[in-house]
Every structure is written in C-alpha cells, then in structure tokens.
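All protein chains but one are shown at their positions in the complex.
Order as written gives the chain letters A, B and C; numbering starts at 1 within each chain.
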Amino acid sequence: MQEIVDSIYHEMRARTERGKVANYIPQLACVDPNQFALTVVTQDGQVFNAGCAETLFSIQSISKVFTLTIALGKMGDTLWTRVGREPSGDPFNSIVQLEHEGGIPRNPFINAGAIAVADAVMGHNAPKETLAEILHFVRFVANDDSISIDEKVAQSEMKTGSRNASLAHFMASFKRLDNPVDSVLGTYFHHCSISMSTEQLAKAGMFLVSNGTNHCTGVRVVPEHRARRINSLMLMCGHYDGSGEFAYRVGLPGKSGVGGGILAIAPGKASIAVWSPGLDKIGNSKLGTEALEMLVQRTGWSIFGN
Amino acid sequence: MQEIVDSIYHEMRARTERGKVANYIPQLACVDPNQFALTVVTQDGQVFNAGCAETLFSIQSISKVFTLTIALGKMGDTLWTRVGREPSGDPFNSIVQLEHEGGIPRNPFINAGAIAVADAVMGHNAPKETLAEILHFVRFVANDDSISIDEKVAQSEMKTGSRNASLAHFMASFKRLDNPVDSVLGTYFHHCSISMSTEQLAKAGMFLVSNGTNHCTGVRVVPEHRARRINSLMLMCGHYDGSGEFAYRVGLPGKSGVGGGILAIAPGKASIAVWSPGLDKIGNSKLGTEALEMLVQRTGWSIFGN
Amino acid sequence: MQEIVDSIYHEMRARTERGKVANYIPQLACVDPNQFALTVVTQDGQVFNAGCAETLFSIQSISKVFTLTIALGKMGDTLWTRVGREPSGDPFNSIVQLEHEGGIPRNPFINAGAIAVADAVMGHNAPKETLAEILHFVRFVANDDSISIDEKVAQSEMKTGSRNASLAHFMASFKRLDNPVDSVLGTYFHHCSISMSTEQLAKAGMFLVSNGTNHCTGVRVVPEHRARRINSLMLMCGHYDGSGEFAYRVGLPGKSGVGGGILAIAPGKASIAVWSPGLDKIGNSKLGTEALEMLVQRTGWSIFGN
Partner (left out) sequence: MQEIVDSIYHEMRARTERGKVANYIPQLACVDPNQFALTVVTQDGQVFNAGCAETLFSIQSISKVFTLTIALGKMGDTLWTRVGREPSGDPFNSIVQLEHEGGIPRNPFINAGAIAVADAVMGHNAPKETLAEILHFVRFVANDDSISIDEKVAQSEMKTGSRNASLAHFMASFKRLDNPVDSVLGTYFHHCSISMSTEQLAKAGMFLVSNGTNHCTGVRVVPEHRARRINSLMLMCGHYDGSGEFAYRVGLPGKSGVGGGILAIAPGKASIAVWSPGLDKIGNSKLGTEALEMLVQRTGWSIFGN
C-alpha cells in the first residue's frame, strides 16, 4: 500500500496543470497550489502517508459530513423534513432550486442544505456552544484533541459570504430556520473553517469504513444503517454538480471542499484523505480527484466492481 | 437465499398499498397490479425465484442499460459528447434542462438522454436493423433467444408519445441527432417495448455483477472499467428524480422502468430483478423498491457497507 | 408627413450597421439586407410611402396579429383558457415556461402561443380550409385580394421547424391541442409565410387605429374593446423578449416578424409598416425599430405622452 501511495504522490508532484485555488475567500486564495498530501488508513488502522500529510488545511465543505452525522444523531429521520436527499443538478450555491421547492434544499451537501443542517444542529443553543459541540465530535471521531477552527478563515468567509447569506435569508423567508440567520451563518462559516491534515481527516472518516464503528478505537459512532446512508449521500451529492463525474471516474463515496481536500470512503477497506489546493471548474480538487482515480485503479476498491 | 426470497415474496403478497399502474401508455394501463416477481441470480449462476418469475412484462426504461452498453461499445467515450453523466434533478421527461444546456441531455437514463443514445446506436442504420441488433444483444447477455419486442406496446407508445417527440424534436433543433426524428423515436419506443421475465432480466444483468464477465456463460461482455461505470450511472441516475432516495434506502445500482420492473446489481454478489406494476409518485415500482430494500437488509449487500 | 417619411428613409439608406438577416429559415437567408420600406397610412386613409413599399416580404410573426383577431372572433374570451396574456420573460422559442405552466403558453405572440392560436382558428377544419380563411381575412382587412402565401418559404420552414415541432408536441402531451400536431404546424408555418408589402401591411392594420373600424373602407372589423385589447397585447408581447425595450424606445403597440417587418399602431393617428431584413440580437428588425423611433420622435405619436 505504501508503494501505491508513494507512486501516486510522485506522479502528482510532477503535474503542472493543477487547477485554480479558490479565490472568493481571500484567506484561501493565498495558499500555495504546489502542495499535495495523501493519507490512506486501512480498516485495521494502518496509516499510509505521502506528501505533507501533517500540514493543516481548511476542510471547508468536508465538515458537512460531520454536521450531517451530528444532526442525524440528534433528530434522526425527522431531519429529512428540513432537507432532501436528491442530487441537485445545479451548482453548489444555486438558489433556483430553493425557489421552486419552497425553501427546502435538495440535499445536505449543497450550501443551502448545509446551512439548514447547521440550524438543525444548533437546536436552541448559541453558535459558540454549537461550535464547541461540533469540534468535540470531530476530535472524537479523529481521536485527536488538537483539531481546531481557523478564526482568520472564518472571518474571511463572513466578510465575503453574500451568496450564503442570500441562501439563508431565502430559507428564513419560508420559515425554514429555527435560529436567527446571523447565528446560523456564524455557525456555518466557522465549522467550514476547521483545519485538519489529511492524516487527521482520514482517521476522522474511519467510522464510515466499518458500518459505523471506528476499528482503530473500537468505538461505535453511528448505527450500521446510518453509516451506509451517509456514504450513499456522499456518493450521490458529495461533489456538487460533479458528483456523477466523480462516481464515474473514482467510484467511492466522497466529499470535497473548496480548500482542496477530499475525504473518500472505501467501505470495508479504507478511509482516504487527499489534499491539493487547485480546483477544477466545478470546485473539486483537480489533483485530488486524479489521485483517487489512480488509487482505485490500483487497488480495485471501486464500490461498483468486486 | 431461497428462504429470503420467499419471505420477501410473502410479505409483498400481503401488501394492499401497491402504487398506481402507469396509465399514460394505454397498453400498460391494463396490467393486473396484483402481480409480483423476484429473481436473484448469484454470481455463481444459481437462480432463486419467487412469484411469477416467468411472466413477461414490458421492461421499458430498463432497456436503456442495454442500449447504453451497446453505444459505449460502438463509440466509447465519444458518446459523452452527446450526453452527460450527471443526475438531472428534474423529472424523467423534463425539457427545461435541455434548453438550459444546449440540447445535450444530462444523462443516458432520462428520456432525452436515452433518445440520444438510441440515435448513437443507430449510426447510419435503419430502425429495423438497429432493433435487430439491440434484440440480439439482449438475447446474448440473457443467454435466451426467446426474448422479443411487444409490438402492441410499441404501437401504443408511439400513439401517445408526444412528450418524447417533443424532446427529440428539441434536440434535433440543436442538431444533436444524426438520424431523422421519426426513425430515432421508432427505435426508442420499440426498444422500450422489449418484454422479459424477472428471470430473464436478472440473467441479462449478470455481466454487471462480475466486472464485465457473465460468470454463468463465462463470456466477457464489456471491459472491467466499463462495467463499473455503467453501475455508477445506474446508481446516480437509474431512478430519475428518486435516485438519491433509492441509493439511500437500497444502496445498489439499479434501473427502473414504468412497466414496474427494476434491475439491481450487487457487485460481486448477485443480479436481481423484481417486478410489480404499481408505481410510486416518481414512477418507480413501489413494491419493487420495498422488496429490494428488504433483500439488502437481510443480505447486507449494500455497496455502502462491508 | 411625406417629408418626415422621406427624411427617415434617407437616414436609413445611409446606415451601414443593418443587423443580420434571419438564417435559420434558408429561404429567408437569401434576402438582400440593403432593402428598406416605410409606409404610413393616416387615420383618414392617406398613404405615405418611402423605399420599396411595394416589394413583397415574408410577414412571418406579424401574421399572429391576424390569427389572434380571427381566434378572438371565433371563440371570444374562452381563447384565454388556451393561452395567457402576460409577457414571457423568455426568448420567443423557449419551452421552459411551457413546462412550468402545464403546457399553456404565456401569450399569443410567442411561438408556442401562436401555435395554440392556430389550433384554435382551425376548429375542426383541415389546414387548407383554415389557410383559405386566414388569407381571406388578411385580404379583407388590407382590402387587397392579391395577397398570398409564399409556398417556398412555407416548405423551407417546415423542413427546419424542429423547435416549433417540439413546442407543438409538448403542448399535445398536455392535451392542449384539438388538432393533430402536423396539421397545426402546417397551418402555422403557412400563415407565417404570407407575403405582403409595407403598403399592404399598413393598410391591413387600419382597423386597429380607429377602435376596430377601418376608416378607409368604413367597415367595422372588431368591436371597440377588442381593438384596444389587441393593441395592448402587441405592446406587452409584440417584440418577444425585447418588448420592454420597444415600448421604452418607440412607445407604440407593434408586432415584428423575423422577415424584418414591423407593424405599429398609433391609435387615433396612423397605421405604420416598416421593413428592413436585418435583425437585432433579439430578432426584431434593427433599422425598422430605429425608423419607428424617429417617426415617433418627429410626430409625437407615443401613447405614453400627449
């Protein structure tokens, strides 16, 4: 496995077409695009690293996997009265679908959906308490208490978050949010600003590899059926309007973030995190996707084959 | 396995809420809704039947899996210049997306996409030759020369196919079709009118279970990567605007038809066909989906767990 | 008045930017773009011509004013159960609105709406009889029996009319048409292929100048309120997605055609026809619009001033 991971790293290091770093969040725009990291943690807990696997990056939308897990833990299937679970067929920040469907977002991974989930996680708590809870959960599943929020990124997002503010106010106009728009946005922008390394992130995904139990720690995080369902949502909706492409090329449940990270799950086999800041046109890590495609070709881990 | 199949059959036989039989194609509207059939063919070729597994029904959109396979065999990845591979987020017969995206359908399984695939399969042949070729392929993968087209259903569809005619003329207006609209529609309506039993259909899906090779016959039908990709398209887009729901509840690649059939693939494990004519609101077999949900619960075959 | 008409003609003759001749109907694409004609017929019946005011051109969508008038005469306000009377906010050939509103076109002047009107005019008659009736009406209002249909243009349109065929089949799928799609399209393409000169066209518009009575002939064509309403529809919807622009710049009810003609009505003052084949981006005659803008500036005929 280490050989495969190393070979992918070497191929990626040589690439010159690396996509474009997200520039609409100023704090993300200054990240060096020439970085690459890959971590594979196999079901039995072995860790295989390549590249700067300990460098922290902004996990952005990958955090939505964790908030979805928390929300499902809190309210179970009633969450689905607030957000759907179908692919959207629209860009990640589209508001068209919201208007046509009464302010209910298509799925928990488009921005509007993740804002609705953040509101659900809040219950009646303040943003500060909610963020403490989210951070506690991420540290728990990653088994790493050093994980924290990058306040500079959060502030940068809040200043430039007009589109997300528009989505939140739109849902509020349909009375779809329990908490004030500003509190929900504060929670959302902050949980998107969690910083992690690929090693931390891959470890945090372990509970999705083994039907809800983290084999490294032996702890059950979610019931079996819920782990499968979170994986299905990642596959269907985890890469915005490029989810079909990712399923076609990679064939693993995954969730990307505009920070350039991707968390992918090979059920029964491994949790994988990859990071490279350059994005393709749709907003998914260019080299990250290519690295995962290679990894699946060389390991045969696609969920669509045997 | 026979026990599981039987128990599902008995539960389904007792159901009173069976959905509504498709009524927009007159010939389908007169099918008795109280029928149910389930066939599981395991990777090693064992067949497990329950219900009227030899009764022929109209496979309708399930035929799109076969025409897609033929088209990919003929033109490989250049097919993707004619049709996309993303979920559509719209009903199966929507024309909105076509206008917004220059007459290129979102994926090969919505109606517009399947019409584009039918055109691709035709090349420069007449509908008659093309249909002979499609039928030959279906008989080959099912290893059953008795499979044929129900001409009455085809005629019934042609008479009532205004929406599909609209889609085809729309694509033609963007010069997206190589063949005359009427020829393409003739091909499309006829291949949707193939009649099969669940046993025939489950056998026909075997090549998708084992990376492109039918283990029953030992014949390779498509290369390994293509089998995985067809499975990924079935998962992402196989149930129209209910694909996310199906992935969430069942967790297997599948393709439904308005005749009430569903073909589902458990990679490395089994090919499954189920049939019950009553449809849910989105147009997928109500009992068929429920039966598959049970089957996966009892076998643990979800591709999202291990 | 003749002086004004002549001065506009001279200015227009000097123009080099003349827009682009419609090229999607082959028979129209070969018209010489350097032609220009302007006719003003004042309420009292005086005729003022400039340019090639006797040259015949294809009136295209301007014919929709006449078919609307006939349909209102046949079925009165029940026509409005088949077609709306709001501006569409979409291009003339858009199908998006149709899907969102159950197959009922927004107004009688977008293509889908005019197809619905053609169907209404047909009643249970064949296209041939219907066309005879339409032609009879146009000859009657223009007081000129030489007006006829250019069969070559009609044939050219039928061969290239995929988009209109798509619209018609789409409405048929919602059961919005009483007659077979091909008959309705035949009627539609033929009435769009009527050839007229600006002099004939301006005369044909006279009944809309004087509350429904043609002052030249003394004949009442439609009741007073209907003439006003047809004028209001021309203002609101007569120039497709450029109707607001036309109202803003010209300020008269008008109807354009892709053949480069425009019929404009100054209530109580004059009927005006202008022709120049080059079109702007939206599909309205470029020089025709500019000529009308000048005419209104010099005469003060805007309906928005006094």
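Observations on the structure shown:
The definition used in the following text is that contacts are C-beta pairs under 8 Å (C-beta built on N, C-alpha and C of every residue); 3 or more make two chains touch, one makes a residue touch a chain.
The shown structure was predicted, so the numbers you read here are calculated from the model rather than taken from an experiment.
Within the whole complex, touches from the chain that is not shown fall on A, C. Only one of C:153, C:279 or C:303 touches the chain withheld from this view, namely C:303.
Screening A:42, A:69 or A:94 against the full complex identifies A:94 as the residue touching the chain left out.
One of C:196, C:237 or C:287 touches the chain omitted from the figure, and that residue is C:237.
In the full complex, the hidden chain is touched by chain A at residues 94-96, 98-100, 162-163, 165-170, 172-173, 181.
Not every partner is drawn; the one left out touches chain C at residues 43, 84-90, 97, 106-107, 209-211, 224, 227-229, 231-233, 235-237, 241-245, 247-248, 251, 253, 267-269, 302-306.
We adopt the following convention: only the chains that are shown with their structure count from here on.
Taking each chain's centre as the mean of its C-alpha atoms, chain B lies 47 Å from chain C. Distance from the chain A centre to the chain C centre is 55 Å, each centre being the mean of its Cα atoms.
Touching two or more other chains at once is no residue of chain B.
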